[in-house]
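Heads up, one of the protein chains got dropped from this complex, but the rest are sitting where they should.
Residue numbering begins at 1 within each chain, and the chains themselves are lettered A and B in the order written.
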Amino acid sequence: MLIGISLISFFIMHLAPGDITSSEASFNPKASEESRQKLREFYNLDKPVIIQYGLWLKRMVKLDFGNSFASHQRPVLWEKKDNNGNVIKGLIQESLPITLLINLIGIFLIFSISIILGTISAVKQNSIVDRSITFFIFVAFAIPGFWLALLLMYWTGVLNQWLPISGLHSLDYKNFSEIGQFLDLLKHLILPVSISMLSGLAGISLYVRNGMLDVLHQDFITTARSKGLEEKTIIFTHALKNAILPLITIIGLSIPGLIGGSVITESIFAIPGMGKLFYDSVLMRDFPVIMGILTIGSVLTLLGTLIADIGYAWADPRIRKGLVK
Amino acid sequence: MKQIFLLILLLIFLISCSNNNSEVIDYKDNNLSNGGVLINAMSAEPSNLISMIAGDSASSAIASKIFNSLIRYDENLNFTSDIAESWKISKNQKTITFKIKKGLEWSDGVPLTSADVYFTWKLITNPNTRTPYGADYTLVSEAKIPDEHTFIVTYDQNYAPALDTWASLEILPKHILENEDINSTFFSRKPIGSNYYKLGDWISGQQVNLIKSDNGVLGAPHIDKLTSRIIPDTSSQFLELSAGNIDLMNINPIQFKRVFPAKPKLKRRTELYKEMGNGYTYLGFNLNKKPFDDKRVRQAINYAINKEEVIKGVLLGLGEPISSPYKPGTRWNNPSLKPYAYSPKKALSLLKEAGYKMSGNNFLVKEGKALEFEIITNQNKQREMTAVLIQRRLKEIGIKVSIRVIEWASFVNRFIKTGNFDVVVLGWSLSLDPDQYNIWHSSQQGPGQFNFVGYHNEKVDLLLEKGRRELDLDKREKIYHEFSKHLLEDSPIVYLYAGYGLTAVNKRIKGIKMPAPPAGIYHNSYNWYIPKSLRRNEFTDK
Partner (left out) sequence: MIFFKGNSLAIVGFIIISIILFVAIFAHFLSPYDPNYIDINSILLPPSLDHLMGTDGLGRDVLSRMLYGARISLFVGFVAVGIATLIGIILGSIAGFYGGWLDSVIMRLVDIMLSIPTFFLILAVIAFLTPSIWNIMIVIGLTSWMGVTRLVRAEFLSLRQRDYVLASIVMGTSNGKIITKHLLPNSLTPIIVSSVLGIASAVLIESGLSFLGLGVQAPTASWGNILTDGKEYIQFAWWLSLFPGLAILVTVLGYNLLGEGLRDVLDPKNK
């Protein structure tokens, strides 16, 4: 399966006209064609696609992701040390953490908030609260992200100086205390995280709401009620636990999404994450980086599906008991 | 439930409170003092601070503040000293002798001598160095360093652009790089230079900091620190400028002419600067394709385009029409040449001469074939708008034009390099030397070379060759004036406009010369200063 993905991606990329040597700079009359040709030879771009793929595969088996074309030989995945002990950081090594951070915070917030919203909505079905929450969910789903981002940046950053507009750290970041640095990072992340989790929030809230509604109408709930159990207990202990089960599958399926930053959000908020890295690599035809990101993506997908399956099996007492027996 | 809600509110309140407020500032303080930070924005991150290897503008913007060349351009675009205090051209115009200043140092204290210059020249002419710019320097047949302060180069043939090439070559330190592989050395991320600034912190993907150097070749700057924030999106950049978080930014005509005047608070804080840009935009014909091989057709289209309208519509008037491929205001511009006027009548009569007749449905036809073609351009808002305006004017005289916008790499590889196009809207960014051999000489039409429009004029070829060999400035000027005359007459391209460079700078930054001299406002950026009262909250730095 990994081979399949990598093969498809490799060929799609090479279908595209141009390569790293056709950047904007290559249209400078002072730059000669022979030097570009030399560069092409160095990167093996003049060899047939199959051979290029073979070379890449050979390196990958040794877990060597190679070096990026565009940023003059910066390693794609992890840092390398040169003879003088200088450490050159890998591209993915630097972009992945921030994307992961944003996505993890986002997922955590999405799940906590949607469970709350979905449950309230389901319990108070068709009330004003339910309708407003549902309305809010639908609007959140429908807003074009970059539009909202710019509006919020203008409102919170220019009109009122509440939040920073873009970037990850303030300029005098280094002079803050540990707590100061942490708070500073949070301040910078408020807008990007909110924007990127908006549609996920909407989707999951709706899902929770529908799930809860399903469960709440089932027989065993009615039984519990007739037994005289408190409403609160019914909701939290019985209904919620059952409704949440499918969410675990969703968490598993979201794992590959963890490494995908939104290109648009990262571009607007000047966050050097994986989305921006991928987009820049595509435009620059930086094949090693593109292949590297896609490979990691596929690995994570397989991992995610696996975890989701395991998680579901563990969480569902029916399956768990079955296993034990 | 309620408690969680209150907790969230409290958190938001705490976060927003740890913010500094902006006070009302009086910008009239003009007192010169040393210190302060200037923050500007870059759309892309530098890839490599060794200019001969890097191809992108972000890298050269930073590298030019760290390194020096032998000579440089002064505010009037004449050559002046940098590392070399003087230079002499031999009588036969084939040898240049540079005298290097005494007592120069690299920022790490090691002396800067002619050995470094020779080392750099050897590096850029080394076939193993992956640089696209080596061609000019291989023309040097012999380079000598008779002593630590003399560098002598000899050319086989007179090469007029030579001095310009020496103004572009940034000199690298031999003592650090002699045992390194220039293509992969860590020096590209941690350079040691000799100019006003040295590299401070480079936080990957976020900002590049330059701190003032005390032993620079040209002295010390007034501003202590230059911070370049990497903000890819230009609308975010503008928001940051509006909030006062960055001090300097290139703006577009609409922001210059419409947005700033409408925002008094912003205007109070920002000064707008206008200068002649360094390039021009043109409509290029594929001379290898009919009907563009017919001069009358090209001239007709030239007459049919209203260039004033393009400048007014696309640039809001912030640009100039040109009639030579040179920067207005420089000596290479031929003052006797005037751009083609807007005259649909003349256009139509030329087309009639070329055999076109107006058909029933208002299109020009010749031998049954209608005059129609496709304009292609890359993803550049101004070029797109220009194409649309041209399309309309050409429609008025019966020419049907379609427009296609193409992503850059595809554009270059599938259309330009292969000669697979009708007409393009593109721009040339020019070097300061008038030599245009690579663009207009008939020998430069190979794939990947720059005479992609396919221009071939023997007289022009001779002029271009002569211009390269003539070191006398006045004689050279005459040659290029005549070259421009032929180019205008043949009209292989239609000059559309030379746009202005527009910059918005926070009023805290003093010392900027207005009106801008020919070299632009940045030529004396090292003399800019920030008066003490206007500085941001100071913080100590390593």
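In this section, a residue touches a chain if its C-beta (ideal position, glycine included) is under 8 Å from a C-beta of that chain, and two chains touch if they have at least 3 such contacts.
What you are looking at is a predicted structure, and each value in this text was computed from that prediction instead of being measured.
In the complete complex, the hidden chain is touched by one of A:Leu104, A:Val139 or A:Leu186, namely A:Val139.
In the full complex, subunit A makes contact with the omitted chain through residues 1, 4-5, 8-9, 12-13, 15-17, 134, 138-139, 141-147, 150-151, 154, 158, 206, 213-214, 217, 256-257, 260, 262-264, 267, 275, 278-279, 282-283, 290, 294, 297-298, 301-302, 305. For subunit B, the list of residues touching the undisplayed chain reads 234-235, 238-239, 242, 252, 254-255, 258-259, 262-263, 309, 312-313, 316, 379, 381, 384-385, 388-389, 392, 403-407, 410.
Everything below uses one rule, namely that only the chains that are shown with their structure count from here on.
Per-chain CA centroids place subunit A at a distance of 37 Å from subunit B.
Here subunit B touches subunit A in the complex through residues 14-16, 18-22, 37, 39, 45, 47-48, 53-57, 127, 130-136, 183-186, 188-190, 203-207, 227, 229-233, 235-236, 239-240, 242-243, 245, 407-410, 412-414, 428-429, 431, 438-439, 446-450, 537, 539-540, going by the rule given at the top.
Those residues of subunit A that touch subunit B in the complex are listed here as 16-19, 22-33, 35-36, 38-39, 42, 70-73, 82, 84, 86, 88-89, 94-95, 150, 153-154, 157-158, 161-169, 171-172, 175, 183, 186-187, 190, 267-270, 272, 276, 283, 285.
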